[in-house]
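All protein chains but one are shown in place.
Moving on to chain A:
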Amino acid sequence: MLNSQRSLSELPKMSAASQVERAVLEEEFNWLLREEVHAVLKQLQDVLKEASRRFSIPSPGLESQLKQENFILGSSSMDQVKGVLTLQGEALTQADINLKVAKSSQTMHFQFREDKQWKLQQIQDARNHVNQALQLLSSHDESYHFKTGTEVNKLMDAVMLQLTRARNRLTTPASLTLPELATSGLMKMFSPPMPGDVMVNFYINLSKLCLMVYQLHVLPPNTTKNFKHAGSSVLHNPGAMFELNNNRFEVSHVHKVECVVPWLNDTLVFLTISLQLCQQLKDKISVFSSFWSYRPF
């Protein structure tokens, strides 16, 4: 790589030495296309297969055979909210939420209804993106002969798009407005039914499974407090206001508890590694392509 840069500055002279260097560079580039690219692609495939293995894909008909994992969500500092969630593949099959309301000492207890489970769309999307990236890579196996650097770049771009999306799906949860949250199907999944002044949300943030609990209080209709709709956000702060069915609500308490999902952490690491591999390959190509685009005038 260093060679090529040095020769770049010497090329205008077009001396005999640079001619030789040019030939060497060309050989080096051919080696890159022939050997190195495939080596990187192989490595990428291995890493991604490993990542894809972490998302246990439900094969049709065999859903029940998926491994169930229990996660206990809580924090050491506060004990108002505690949750036990069961994750099976990409779906939460069971949930146990204990909520201690500040004003009364009683504990509220909610569970998923028997017939319901909550799909974590983030995990499904990430899995599908990883699989699409794998599919792209598998179409160019050892026997395929890359002819140009652009071809490799194009493939890398496509792969990186999928990988970035997969990672972004896990690292950036969907931001929702409070009314969207209140009307989502999640509220109807519990038994006993959620009271009107409590809202919950599940999401993945990085490798953590998060549970948000919002406690609301109804604003009196003739309140003098200046009412402002809260926008969409992943995490709404106390004081956020919204309107639903002609009632105005304000968030009074926010509780967030989380728990690390080990295999999600692995997946994220794999995704980061493969993204870097892709970028490094692109950088290698770009050193040469800037050299090839050079035309002495």
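The criterion applied here is as follows: contacts are C-beta pairs under 8 Å (C-beta built on N, C-alpha and C of every residue); 3 or more make two chains touch, one makes a residue touch a chain; residues count from 1.
The working rule: contacts and distances are computed from a predicted model.
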Inset, instruction - Given the options "glutathione transferase", "AP complex subunit sigma", "WD repeat-containing protein 7" or "Neutral amino acid transporter 9", say which is the protein name UniProt records for the missing chain. - result: "WD repeat-containing protein 7"
Inset, instruction - Return the single residue from A:47, A:84 or A:161 that touches the missing chain. - result: A:161
Inset, instruction - Check each of A:119, A:188 or A:229 against the chain that is not shown and name the one that touches it. - result: A:119
Inset, instruction - May I ask which residue of A:70, A:107, A:148 or A:191 touches the chain that does not appear here? - result: A:148
Inset, instruction - Taking the full complex into account, find the residue in A:135, A:191 or A:247 that is in contact with the omitted chain. - result: A:135
Legend entry - Residue ranges of chain A at the interface with the undisplayed chain: 5, 8-9, 12, 57-58, 60-61, 63, 119, 121, 124-125, 128-129, 131, 135, 139, 141, 143, 147-148, 150-151, 153-155, 158, 160-161, 164-165, 167-168, 171-173, 205-206, 234, 275-276, 279, 286, 290, 293-295, 297
